[in-house]
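With one protein chain removed, the remaining protein chains of the complex are shown where they sit.
Labels run A, B, C, D and E following the written order; every chain starts at residue 1.
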Amino acid sequence: MNVVVQNIPRADPAIIKDLGAAGVATVHEAQARTGLLASYIRPIYRGASIAGSAVTILAPPGDNWMLHVAIEQLQPGDILVLGTTEPSDAGYFGDLLATSAKARGCRGLIIDAGVRDVRDLEAIGFPVWSKAICAQGTIKETLGSVNVPIICAGAAINPGDVIVADDDGVCVVAHGEAETVNKAAQARIANEEEKRARFEQGELGLDMYDMRDRLEKAGLIYV
Amino acid sequence: MNVVVQNIPRADPAIIKDLGAAGVATVHEAQARTGLLASYIRPIYRGASIAGSAVTILAPPGDNWMLHVAIEQLQPGDILVLGTTEPSDAGYFGDLLATSAKARGCRGLIIDAGVRDVRDLEAIGFPVWSKAICAQGTIKETLGSVNVPIICAGAAINPGDVIVADDDGVCVVAHGEAETVNKAAQARIANEEEKRARFEQGELGLDMYDMRDRLEKAGLIYV
Amino acid sequence: MNVVVQNIPRADPAIIKDLGAAGVATVHEAQARTGLLASYIRPIYRGASIAGSAVTILAPPGDNWMLHVAIEQLQPGDILVLGTTEPSDAGYFGDLLATSAKARGCRGLIIDAGVRDVRDLEAIGFPVWSKAICAQGTIKETLGSVNVPIICAGAAINPGDVIVADDDGVCVVAHGEAETVNKAAQARIANEEEKRARFEQGELGLDMYDMRDRLEKAGLIYV
Amino acid sequence: MNVVVQNIPRADPAIIKDLGAAGVATVHEAQARTGLLASYIRPIYRGASIAGSAVTILAPPGDNWMLHVAIEQLQPGDILVLGTTEPSDAGYFGDLLATSAKARGCRGLIIDAGVRDVRDLEAIGFPVWSKAICAQGTIKETLGSVNVPIICAGAAINPGDVIVADDDGVCVVAHGEAETVNKAAQARIANEEEKRARFEQGELGLDMYDMRDRLEKAGLIYV
Amino acid sequence: MNVVVQNIPRADPAIIKDLGAAGVATVHEAQARTGLLASYIRPIYRGASIAGSAVTILAPPGDNWMLHVAIEQLQPGDILVLGTTEPSDAGYFGDLLATSAKARGCRGLIIDAGVRDVRDLEAIGFPVWSKAICAQGTIKETLGSVNVPIICAGAAINPGDVIVADDDGVCVVAHGEAETVNKAAQARIANEEEKRARFEQGELGLDMYDMRDRLEKAGLIYV
Partner (left out) sequence: MNVVVQNIPRADPAIIKDLGAAGVATVHEAQARTGLLASYIRPIYRGASIAGSAVTILAPPGDNWMLHVAIEQLQPGDILVLGTTEPSDAGYFGDLLATSAKARGCRGLIIDAGVRDVRDLEAIGFPVWSKAICAQGTIKETLGSVNVPIICAGAAINPGDVIVADDDGVCVVAHGEAETVNKAAQARIANEEEKRARFEQGELGLDMYDMRDRLEKAGLIYV
């Protein structure tokens, strides 16, 4: 059955903003090292850093019809997240769709497939994290679904989950855990700043984390 | 038999220029989604965009002898296109060969193998689309051919075909179809500009392409 | 047995500097096309070019404990080189460890695994050549060794070997051969500069290297 | 939070048996071409064909502790299904664990990682579908979970789902849909038998499926 | 334009038989090491060895409509060879199509995509060389062509070319060169039998091929 779910929950914008500022590595750590998409998903250009609510798309291989359907469901601050029913590297998305999505307030696209017009996308500032850059065109013949649970690059994503994406990759935070994870992330950031200052002064991790005893007990030998 | 074909047909420079301006994705669409090289061929640096006539090279694995032979066959505006008789990631091409090719008016290299000295190549503005960046040296022991039909990254390329390459990848247009494809490409560009303006205004693809009826007939359900 | 070798030989800083200026492709050629790491090791950002003495790390998969141990062994000008006992793409290294290593004078990291916080690493100017960019966290449970012979990306590396890394990849020069290789590299550079000037004037490699006779004898036919 | 869910629903054994007899390709078609695990999951030996209820395992990379925990949860007819929190090719499972699982009535293992002792596994008739055959040992240091929803080879699997595996790969049927899918599968089998007989007599698919008109309308030209 | 070419040339059956008996490695050597398909194309079961005339298929990704069209064009002794317009691992072919093709005298299938029902295919003795074993179903929506030049696994194949396939892979011989290549192959076989006998007696290749002088001149040192 092919459905479009029209009303999805979205997390608090302030929390989304904080998670975005924390970044992928920190958010991933803050939720016990879960939620990371596979590392083959890479940004099409460097320097973009976004967070937003997932509008999910389940699409057939080489068929981008559902992207048009999904764009109507976007609210400002959302991120499109596309998984496929079968692997595909085709170029589902290019400058026209980006123009349309951007006009609806979309912050970016995470796609377990290909994308094209990458220079245009950088020029208009629409960031994409994809499996491939590939000009191969797609068709509009087979239905998929919008705002259903999907798997994207090995991670389970539900509509309304918070997506965080930067140069390190992409991480998903379940809608219901956004606040908790954000608290853990902010605590981690505060803690890291203090450590960074000590490392800059030349202090060693061996001392900062009291590792010497444990290393000796584990049997490490200095020669 | 190892041959060098010395006189090859070349397409009209004005058409080549237009195809280059249209770009890979548009040209690929304009010829019914054919001609694309495999997406593992990537530019060694971003932002280059070229079009030109293919001077083709069929080379043994790890042997770049034929590149020297091919450079003599270059005319201003040509693009070197190298396929191998067996997969190789070795660095067939570097700054010296680029200097030589550039001095003959060559616009770039498409190579189903490796390339090195990539920082120098960017500095002198000689773009390369390759399978790998790899410093591994090559030998000059075994003949290949120049200006014969080759397969490069899964695409059949004949000498004199038009090559279009940009950040989206590489596309080939058969010499005899360059004019027809160009007309289709230009029509597509005109059409896309009008659509882009409407997308910027927030119009949906669902409405612009009259998709709603067809989606309903296909069975899409909104919940 | 898990050991940390505390005193390792290091090559003459002047030679290291020269090898770094020569670059990966030239050094690789100067030592008879040996010493190259596999081409899947890529810089996390473009434009960095370093040379230094290898402080080697043999690490378990997904466990970065030994990086803390290795940082204590660093002297200014050293480069961390990490190989794993089993393949891993996890993110062993990020901004905190980079801050610590940089504070000890470390010039960069070569890692046959993943790295994260890549935007921060570029911001502080700590270059890394890695197999993957991946935010996946690591644990600190299992010992490895520091300054033992390792295999990194298919190349054998001993502590104190000279590492050269730039946009073309990474090359290792055995500690005892640094001087000899450097002489060959410098000779090669001098030779290439003269050739580059002649190529710029339009001279062909076919003539410069007297290839025409040999090509004819090998059976190349011009048509 | 690391949990072991002790009581999971299981589908009707008669339905499971029927689905197993239908095989992966038919079951996949019968549920609208969904549920297939990625094709990199391959049987360690040919000819095995199983179906059963999934006892799921979420395991850390290179750590097989949870397999011991999961084996206690097995009932006769179950299939172990292991997904990892991070990619790993290590050999999580070998002849001892197979002996233990088999003694509890387990029908086989689906694992998005590596397996070893494959000759022994074939000898005792314990089939495995895995990503790799790899002797690399694993540790028992970090908790995971048993009988929670997992992703295995790109497919979402819940505890108690029906797993069907044969030489074509692996397919999952949601627990609640087993009966419906089975009916569709049986209908499909009946239909295929009649077609097979007609194909054997030389009848063409073009005629059997009335394709000629549609091909002509689509524009196919015979020359 | 989508076409079906109905009458294609075929090579002499006696020559095809001889080439099949010679096998892939010998035929590849006999035509100067050309014609080999990429080594990722593997037999779905071991021990099959076939030769025949290529009936070629150019198919869209995930769409097997043209296979039905191609089967009508088969003559006894032919081999189906399928290339795609875009990479796909989907299962284009299974037991029903195999039954149909076999009823028309087809000897096997070479496919740069996926295949399913592999146990049935082995049972009925219909060999396939494919890129993947994958149960994923395909659609019948988009035209391709039959008996046009295609690229399959990196090799250019024309309708009527001779295909040789065995456990070593697949090799293509151009229709017009079949007789010449066969003579070279037979000469090679005669020559190898004599060598094999000498090797069995313990004679060394170093002596049989008079390599010692050449090795010494090249600088090989025995220590």
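Here, contacts are C-beta pairs under 8 Å (C-beta built on N, C-alpha and C of every residue); 3 or more make two chains touch, one makes a residue touch a chain.
Predicted model, so just to flag it, every value in this text is computed and none were measured.
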item: In the full complex, displayed partners of the excluded chain; value: B, C, D, E
item: Full-complex contact with the absent chain, from D:48, D:134 or D:151; value: D:134
item: Of B:12, B:141, B:200 or B:216, the residue in touch with the unshown chain; value: B:141
item: Hidden partner chain, touching residue among D:20, D:52, D:87 or D:114; value: D:114
item: Chain D residues touching the omitted chain (full complex); value: 1-6, 45, 65, 67-69, 71-72, 89, 91, 94-97, 99-100, 103-104, 114, 116-119, 132-137, 140, 143
item: Those residues of chain C which, in the complete complex, touch the missing chain; value: 33-34, 36, 38, 85-87, 149, 151, 154-156
item: Chain not shown, touching residues in chain E; value: 23-25, 28-29, 33, 36, 39, 42, 46-47, 49, 166-169, 171, 192, 195-196, 199-206, 209, 211, 215, 218-223
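Just so we're on the same page, only the chains that are shown with their structure count from here on.
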item: Fewest touching-chain hops separating chain A from chain E; value: 1
item: Contact-richer chain pair [C-D vs D-E]; value: D-E
item: Geometric centre distance via CA averages, chain D-chain B, whole Å; value: 42
item: Inter-centroid spacing, chain C versus chain B (mean Cα positions, whole Å); value: 31
item: Residues within chain E bordering two or more other chains; value: 86-87, 89, 136
item: Which chain pairs touch, all of them; value: A-B, A-C, A-D, A-E, B-C, B-E, C-D, D-E
